[in-house]
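Removed from the display is one protein chain of the complex; every other protein chain stays in position.
Right after this comes chain A.
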Amino acid sequence: MIDVTDLRVTFGQGADAVAAVQGVSFAVRAGESFGLVGESGSGKSTVLRAVVGLNHDWTGSIAVDGAAQGRRREKGFFKSCQMVFQDPYGSLHPRHTIDRILAEPIAIHGLRDADARIDRVLRDVGLGPQFRFRYPHQLSGGQRQRVAIARALVLEPRVLLLDEPTSALDVSVQAEILNLLKRLRAEHALTYVLVSHNLAVVATMCDRLAVMNRGRIVEEMDVEALRRGAAREDYTRQLLRASQGYDRAAADSFKDFA
């Protein structure tokens, strides 16, 4: 479904150039849930943004659903590939009602029966029609993230790119959103690419994952290996250890991986 080969993204020019992504390749099969894990600055979000077309300056090749992608995306691309952002407080227009937020992608793509679509997608994400004419500030963080998911789903895409979809939420709300995303994937046969720094979230959500550090993929593994803690690379082992709570001895043994 998604094929990325030798993706490179550089920001800035000359002496100030920062190579954020340095030759990343991975493939995601249709219906699979793929995790991209790494610390801040590892380039995981940049990879996602390049795939969805929010970043124009990249080299390498990106193919989604068999179609090679250029610098700019065709309108039709977004019918099959949508993104959910990290911060539900920032990603919804504060002065548009939920109805208007959800109607916009339908209008852009010239689809019919907007009413029925909005109604259906709101039910799908567990909000119900009573939320339709509210504004984002009238909703809680979890409800807003549901709206963001609804906006991505309203075009009935096949691929959903999720950039830290629960890191701004409380743990009890996180569980609700993760359950929702799991159910939606099963019902609509969606393909997910999930970016997260939280290994436990990736362990519950994904089939396979890639660990990134400093713009490169360090290791690819399936989720079974992650659950067993069977990492090949030192970097992944350190990340695993750091995710398991505070441990004085472990903290002293940490080192930087270049």
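Going forward, a contact is a pair of C-beta atoms (placed from the backbone, for glycine too) under 8 Å apart; a residue touches a chain by one contact, two chains touch by 3 or more; residues count from 1.
Throughout what follows, contacts and distances are computed from a predicted model.
The listed choices are "Acyl-CoA dehydrogenase", "ABC transporter ATP-binding protein", "Aminomethyl transferase family protein" or "Cytochrome bc1 complex cytochrome c subunit"; the UniProt protein name belonging to the chain that is not shown reads "ABC transporter ATP-binding protein". Note on the undisplayed chain: of the listed residues A:E176, A:D207 or A:E220, the one touching it is A:E176. Remark: the residues of chain A touching the chain excluded from display are 39-40, 141, 170-172, 174-176, 178-179, 182, 197-201, 203-205, 226-227, 229, 238-240, 242-248, 250-252, 254.
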